[in-house]
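In this view, the complex is presented without one of its protein chains, the others remaining in place.
Chain IDs A, B and C follow the sequence of writing; residue 1 opens each chain.
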């Protein structure tokens, strides 16, 4: 990592980046983000928003602009999707994170969203990253599906070098040979990011596994690894979803997840952290 | 997975495989295995054995036969290493797991060891697997560094088809493009193995990360993901190790790890499990 | 591939896409593109341009906008680089291909360049791809370093769906675990693209191997595999290059390569192609 001058490098105790979004302080509080893969219509978005709100999530997610393999696949509702998100956010009082894929949309997305997301496919898009360095909103930067840790931190640096230091990293799985899972969730990035930087790191177990049945176990694992939060896909009726149906949770499964996660967070921050911790690997 | 007839498939509630080794029942109790990468000499082995015993580990690990990239690298003490392990086991009362790489050594290794390990490089060695199907010792089967879940379960089936159903799976990281970690620890295999089979699954965060500083965090993550145990490399003085020095823990770091892990296991099996759990992903 | 409706699919004999650029008809003639990784200054660019011209290349390459891992690495000369390229092109009479990374630069790049290149890091940038669907210049679309064939053809479709059917595919190596080479050049994409589409496919053995010593052998292999052209990095003095020094060829090595390649192309299109060819794999 020595060839990467990093604004994000730790500078001493107590200097971890804190990012206040609505009622949650990311980097200090454990943040739970939930919502559908894509905004499909006002009813679906509102139902999902209330479901994640009731389950205790702090932030609503939902895609308006969707990067897809084929141009003939559903591309998202775009501007209309932003408007629907705004309504769902107002109704529930939840802050919103949504993806921005085009420098020309940054302003419109920033009007609707509290956090601007850079998706995995755009992590190497330095044009977009540089522009987000000028934005006044926090940026949630997903790891590219083929990005090394060094490249991911380099992408963060593109944003931070422009003056926007409100960067949240999000591990979402990398592409490997394994096919049982859609991607391979690389949780070792959680302690690795924490030892190399002062930035918050959250985990997306939905894209990270591609299977609803694995999401809760990997959410708990993320908490135990030291993650600062989770980003989970939730849909009122996953089999009807226009995208990613097999990995989205039902509202009931999400509610179960948040209850289990919250209990584990409380434990990890209470009992467990009272154990005095020496530097790992040293005598 | 439908093309894999699997003796290991679940057959209903309460049928998970239990394997008694010394005082620990793998598959029911949380099992902690610790010890050096390689047995280097009697003093090192005994010191490591006492260190892991004192820290509360249930089983001693240590390599006598070492698979290495170069034939000129340290290959292990071989038969002499087995003898040293036997002495360390007797002194501490710990059962032993050690690797067997050759069908002609199975008998000699089984005399010394309570569990026979198949290493990552031999997971595809069906000759060895078939022969272990005749062994009367449990087999710890590491995932090949490039093996899909289906191939790993196929390897388990080679052993079980021969009549030896005492198989413990061990996730130890897969080979990816990431270089910060030595391998990419694929913790999603823990819930995946649990939903597909009744076999115990443990995690090796030492090879899984290749960095001592990441081992404790990933051990806790493994517990939270539902693993049945851990296998951790511990060396009296890691910088002096003849192999894998950068990933072995000191006795003090291992003691810290076992304390944190034990507390988390207690929590996961207590409070957390009292939350009634619906089938994940269903409403 | 059945979920990808593809404008690029073959529609019968004699329908391969032909793209005329300067004196070369890509898809019919074997096209050789050469030039530096990055435009560094007027002298370097002109010297490289004359070197590739003298060696018989048909098109000049050179980066003005450079995607880099770190924002502090050399980012290219940008608009000034385009101007230098234009001068070098005028002087030598060579057409130019150069990368465009930003929708806002398409017009400026199209004024200087005869072919617009989409780099590996932007293959998933659907915003850029859609915009290039409106461009009147041919597009050279590099495969993403982690892109499957299906995703690559999907990216081509984003461009073609907008009306620009002048797409040239370029295999440039994928990211694997191998470290001796910088990437793994996947030449099987050449016959695969030819059996699935009517688009020209060229090969970049410079990024594809990351080692100058392997470039000529892999160039010849690309020809034999059926590629429609090559894109090779050439620098007057590689050790002085501001980027990719270890993979750029000297003018002398490039001249040797073009001579060997031209002889092989003549052979492949003469003697060899006179062998009547049955459908591979059928009796």
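Throughout what follows, a contact is a pair of C-beta atoms (placed from the backbone, for glycine too) under 8 Å apart; a residue touches a chain by one contact, two chains touch by 3 or more.
None of these values were measured; they are calculated from a predicted model.
> Based on the whole complex, identify which of B:29, B:102, B:195 or B:246 touches the chain you can't see.
The single option touching the absent chain is B:102.
> Footprint of the hidden chain on chain C, which residues?
1, 146, 148-150, 174, 176-181, 184-188, 190-192, 195, 208-209, 211-218, 220-226, 238, 249-253, 256, 259-260, 263-264, 267-268, 271-272, 275, 277-283
> List the residues of chain B that touch the chain left out of this view.
Looking at chain B, the ones touching the missing chain are residues 3-5, 67-72, 101-104, 121-122, 124-127, 130, 144-146, 150-151, 154, 157-158, 161, 175.
> Just checking the interface: what residues of chain A touch the absent partner chain?
175-177
In the analysis below, only the chains that are shown with their structure count from here on.
> Provide the C-alpha centroid distance between chain B and chain C, rounded to the nearest whole angstrom.
Distance between chain centres, rounded to whole Å: 47 Å.
> Calculate how many whole Å lie between the centre of chain A and the centre of chain C, each centre taken as the average of the chain's C-alpha atoms.
So the centre of chain A lies 35 Å away from the centre of chain C.
> Please report how many Å separate the Cα centroid of chain A from that of chain B, as a whole number.
32
> Where in chain C do residues touch two or more other chains at once?
Within chain C, the residues that touch at least two other chains are 175.
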